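As you look at this complex, bear in mind that one protein chain is not there, while each of the others sits in place.
Just so it is clear, A, B and C label the chains in written order, and each chain counts residues from 1 on its own.
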Amino acid sequence: MLKVRIQREDFDPQAEAQALTDGRTDVGAVVTFTGLCRDEGGMLAALELEHYPGMAEKELERIAEEASLRWPVQGIVMLHRYGKIAPGERIVMVAASAHHRSEAFCAAEFLMDFLKTSAPFWKRQHLGDGTSGGWVEAKGSDDEAAERWK
Amino acid sequence: MLKVRIQREDFDPQAEAQALTDGRTDVGAVVTFTGLCRDEGGMLAALELEHYPGMAEKELERIAEEASLRWPVQGIVMLHRYGKIAPGERIVMVAASAHHRSEAFCAAEFLMDFLKTSAPFWKRQHLGDGTSGGWVEAKGSDDEAAERWK
Amino acid sequence: MKAVYFAWVRERVGKTEEDIAPPASVATVADLLTWLGQQGEEYENAFGNSKVIRVAIDQTHVKHDTPIAGAREIAFFPPMTGG
Partner (left out) sequence: MKAVYFAWVRERVGKTEEDIAPPASVATVADLLTWLGQQGEEYENAFGNSKVIRVAIDQTHVKHDTPIAGAREIAFFPPMTGG
């Protein structure tokens, strides 16, 4: 089960994770990652997420398929929001289920590392004083995180 | 926030994970791991979890504290059940929250690796034919997983 | 072909998308980035430092040495910062 969705609205991480195990007795491990908007010490009023409709879905699907080829995962969920997101709100979640924990952990980390570096989303900051903090710059540490899977 | 609990009853992973972010705007990443009872291809009727009351709590607390010294985590949850657990039911969960995803992922993996190798819990199998499948043997792969953090 | 722009590339060009008709001498993504940078001040501003621009042809990431022949939709954007 590979599930990918891009939406403006919030999502329910537990309902998504629960769907990976409902009615099954062969799942041993579920790992979830949830990414939230931080207020950066009170400086940030909101993040605005822009994406490339069509390609963003395709990239998430490609990443999910790649993960399922690398590890014997039983299910994968990738959800990403777009639009304006306030501090404390969820931005993204990934989940992976498998027989064993190492496979679920690896797959979930892989999903996030490649989501960060290859899914067409861009963040812009809105500051507390009403001005734009500009576009968030890509981090070298994210490229390095993705590199380790090569 | 370090929370450790050992109980017979099931737990609610989302309520536990939610508590790590409720009312906060400084959390960027939450990683959860949930371990479930597998039916081993229909062979297994239940697992029975024995633990060393008192020491089990102390070990989980020690592991949670060690993780919080190694990574700048904001919160940790470790829950483990005991007693008879049927296939499909949850056995254990850990969760870690942090500013950044790599810290939350590392902490959650560390928690599970050490829970497996140093928390005093033992699993016995009950088979579908009514007989005991005996005590589960410790796995070398779990020792290796814990070794990599040294 | 259709050009689409995202994030600060979109802001600097001042458009979300447009039809472009580069001359036949424009063979690769790199050629196209150079040509786009010559289409006016806002384009120079967006594509002047073309090395940092990421490109997708028909919604698939491509390198700058990729030929553009047959492309229907070419997207230009900065390094991604989702998640």
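The rule we apply is simple: a contact is a pair of C-beta atoms (placed from the backbone, for glycine too) under 8 Å apart; a residue touches a chain by one contact, two chains touch by 3 or more.
From a predicted model like this one, the values you see are computed outputs, not experimental measurements.
Taking every chain of the complex into account, the absent chain touches B. Set against the missing chain, the residues B:Ala17, B:Val31, B:Ala45 or B:Ile91 yield one that touches it, B:Ile91. Residues of subunit B in contact with the chain left out of this view: 35, 49-52, 54-55, 58, 80, 91-92, 112, 115-124, 135-138.
Throughout what follows, only the chains that are shown with their structure count from here on.
In the absence of subunit B, the touching network of the other chains holds together as one piece. The greatest centre-to-centre gap from subunit C, using C-alpha centroids, is found for B. Note: centroid distance subunit A to subunit C, computed from Cα atoms, is 26 Å.
Here the spacing of subunit A and subunit B, counted between their Cα centres, is 23 Å.
Between subunit B and subunit C the centroid-to-centroid distance comes to 48 Å (mean Cα coordinates, whole Å).
Multi-chain contact residues of subunit B (touching two or more other chains): 101. Counting partner chains per residue, subunit C shows two or more touched chains at residues 83.
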